[in-house]
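Step one of this worksheet: look at the structure below.
The other protein chains are all here in position, but one chain of the complex has been omitted.
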Amino acid sequence: MPKITVDGKQIECRDGVPVLQAVLEAGWDVPHYCYHPGLSVVASCRLCLMEMKMPHPQTKEMDWAPKLFPSCQTPVKDGMEVRFASEGVASSQSHVMEYYLVNHPLDCPVCDKAGECYLQDYSEKFGHASSRMVEDKHKNPKKDIGSKTLLYSDRCVVCSRCVRFGDEVAGAGELRVINRGHRAEIDVFPGVPLENELQGNVVDLCPVGALLSKDFLFQQRVWNLRSTPSVDPTTSAGATIWIDHNDDRIFRVRPRFNEKVNEWWISDETRFGWKYVADSKRLNQPLQRDNGAMKPLRWEAAPELLRRLLDEAASADQGVGVACVLSPMLSCEEAWLLSTFVRSRAPQATLVTGYVPVSGPDKTFPKGFKISAEKAPNRRGVESIIKAMGGPNATFEQFVKSAGDGKFKLAYVTGGYPQVWLTADQARAIGKVQTLITHDLFESALDEYATIRLPGASWAEREGSFMNADGLIQPFERALKPLDGVKSDGQFFHELVGRPGLYRGAKTREAMAEKIPAFGDIFVPRPEPEHAH
Amino acid sequence: MSWQAIDRKSAPADEGPGLSDAVKEKIRAFFPRYETKRAVMLPALHVAQEAIGYISVRAMKDIAELLELPPSAVMDVVTFYTHYWTHPRGEKVLMVCRSLSCQLMGADKLQHAIETKLGIKDHETTPDGKFSFMTEECLAACDHAPCLMVNERMHKRVTPEQLDKLLADADSDKLPMPRSDLYDAPHGEKPARGH
Partner (left out) sequence: MAYEQILMRNCREGGDPSIKQYKAAGGYQALDKALAMKPDELVEFVKGANLRGRGGAGFPAGVKWSFLPPNRTVTYLCVNADESEPPTFCNRVLMEHDPHMLLEGIIIAGYATRTTVAYIYMRGEFTEQFHVLQKAIDEAYADGLLGKNIRGSGYDMECYIHRGAGAYVCGEETGLIESLEGKRGWPRIKPPFPAVEGLFHKPTVVNNVETLACVPHILTRGLDWWNGLGTQNSKGTKMYCVSGPVNRPGCYEAPLGITTRELIYGKDFGGGMRDNMKVKTVAPGGISMGFLRGDMFPKPDGGKVDVTRDCDELDCLLDFDDPRHYGLLGLGTAAAVVVAEDTDIRDVLFNVTRFFSHESCGQCTQCREGTGWMHRVAARIRDGAGRQYDLDLLAEITKNMGMMPGLSICGLPDGAAFPIRTLVQKFRPEFEKRIGEQQADAAKRRILQTNPAAYDLPILQGRAVQPAGGTYMTPEKLKRN
């Protein structure tokens, strides 16, 4: 690992990174707009300039060169010495910041980016509060460039990150710089809007408020948002995300850097796939069938009731007639708690991997970003738990068939899918089970056969971990309080098993790892440097 | 109305004339000269502009298809260079140099004379479609300042007094030397010019 000296301090850095990346990782705040570790280097914003020691042309002694170097373009070399804390660098930074304000409209009060805007931050830290330009600003127009994105090109600083993203990562190249000089702006070809499956990322990439998400437009000032680390619940890829929320409402989902999976990006599916969380059709009341009609059931009474029903069903034959469907939407911890509960009273119960929705083939983008076809986050997790638990198991199709053949007396079916997941035929087959307990987010075709129907919580209201398609176990935290009338799945299973206190993902994982050691090895991506963006 | 956003996503993507097969063939003839198809961009745009008078949105799309690029990449290039017109121009384009030498020698007066005589400003076209006018940075003929280009032909030391004669002259854009047809429209193709 090369060692370099920055402002008199020696730091160790990764091989082959630019100086800028190295110093950002070491904690320096160096202003930059055009540089992004996931994109090619263009060195055009000229903010990250530094001074460097070079051999003097005559004396060959190392001395500060009388010029500035872009740190994003200079690779680290062992023993090199650079500095940012110098008058020349500070003066250059302050002047460049002034240039940025020459044509930038100071409309922060109505700008969505205000509060997380790097033009604001850098002006505050490196630049000026006001501009000395007294003439009219050159004002580029606002443009509607796609179904999900707006472009306020008057705010644009022409860092070209969005253009490079479109070319290099998304491979679609809809966005371009047009015109030149200070009239340069970003645009799409008329009638060829920004509509690729990764387009939402350009909004995150934009260091200022030029690219805006229509979904988030004027929804919330960003300083009111709180960010909770989470994992993408829509596909098996396991992209790590931030859930930005306030008052138990999600406002947006952003990518969370993950060097092993999604790097800096997420697909639009992930980004906008949270809407069902706030759906007004979500179930919020446990129900119990009583003489043919569904009657409300108190959450407090449910565990006892379930234990009783299970004991009845399993008393004669060790639970051969009991099945438990573990949905791939469940976290590993929840799946483990539920299967533990079922097996504790019905040792011969069949554990079933729930329905796994698949749509089309996997998609791979030019730089390797993947959208996986499997639209559930934890199939592998559930499968490994079932395997580790041993005993009878079945696939979802086998379960439906056996249920139709009248093999099961009791079944606990978990769902949790944002979309319709059962056909009427499948429901009819499962409906042959005498005691059917469903645990789902939305009404489904099973409802008319259910003995007990429990409302589930969405992933944002739960905590635990998902095992992605590559076997990486990634924890996620709870962002929202569950809907009124809903108990988080983990908490409920926790009570079923009879464990004391509150459900905690990490605690449960520890207990689980004692039984299934593979689950002791979780992956948490390294955080991005504080001053990187 | 600066708060209004221009609708770019449903803007017409087939505005204006497209390229004929003969023109496309002419553009393809440039392919062997370069390692990439993309490098044919500038020649292709020259040929297209020669053939249809300007670079229409549809022509950009056609060129993008020929060069196997997204159409936005063509738009990017077209807007960077000042020679390409994205709206129809007149039969004769009057280009007045506005750099220092020409301005010192009276390009301002010449520009003013053209603007008043034709009643058009920079990048505009007369209603009869005969003349368009634009100013250009240095035409590299400073020894003959002020200079005026009429399409391909350079007129040297032009005074406002000569303007009437120059505008009336049908051959004011004919070159005095044999032309190379490398960038010209294929034989028989007439540029559709004017509004």
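Note that the chains are named A and B in the order they appear, and that numbering of residues resets to 1 at the start of each chain.
The rule is short, and it goes like this: contacts are C-beta pairs under 8 Å (C-beta built on N, C-alpha and C of every residue); 3 or more make two chains touch, one makes a residue touch a chain.
All values reported here derive from a predicted model rather than from experimental measurement.
Q: Specify the residue from the set A:G38, A:P141, A:P303 or A:P392 that touches the hidden chain.
A: Counting the whole complex, the residue in contact with the absent chain is A:P141.
Q: For the chain left out of this view, which of B:A51, B:V96, B:M149 or B:L163 touches it?
A: In the full complex, the listed residue that touches the missing chain is B:M149.
Q: Just to verify: which one of A:G16, A:P66 or A:G501 makes contact with the chain not shown?
A: A:P66
Q: So that we can see where the missing chain sits, which residues of chain B does it touch?
A: 1-2, 6, 33-36, 38-43, 45-46, 67, 73, 76-77, 79-87, 95, 98-101, 103-105, 122-123, 136-145, 149, 152-154, 175-180, 182-183
Q: List every residue of chain A that touches the chain not included in the displayed model.
A: On the chain A side, contact with the omitted chain comes from 41-47, 49, 66-70, 73, 88, 91-92, 95-96, 99-100, 102-103, 105, 132-139, 141, 157-158, 177-184.
Convention: only the chains that are shown with their structure count from here on.
Q: Could you put a whole-Å number on the gap between the CA centroids of chain A and chain B?
A: Averaging C-alpha atoms per chain gives centres 50 Å apart.
Q: List the residues on chain B that touch chain A in their complex, please.
A: So the residues of chain B touching chain A come out as 2-15, 57, 60-61, 69-76, 79-80.
Q: Can you list the residues on chain A that touch chain B in the complex?
A: For chain A paired with chain B, touching residues are 139, 141-147, 150-151, 172-180, 187-194.
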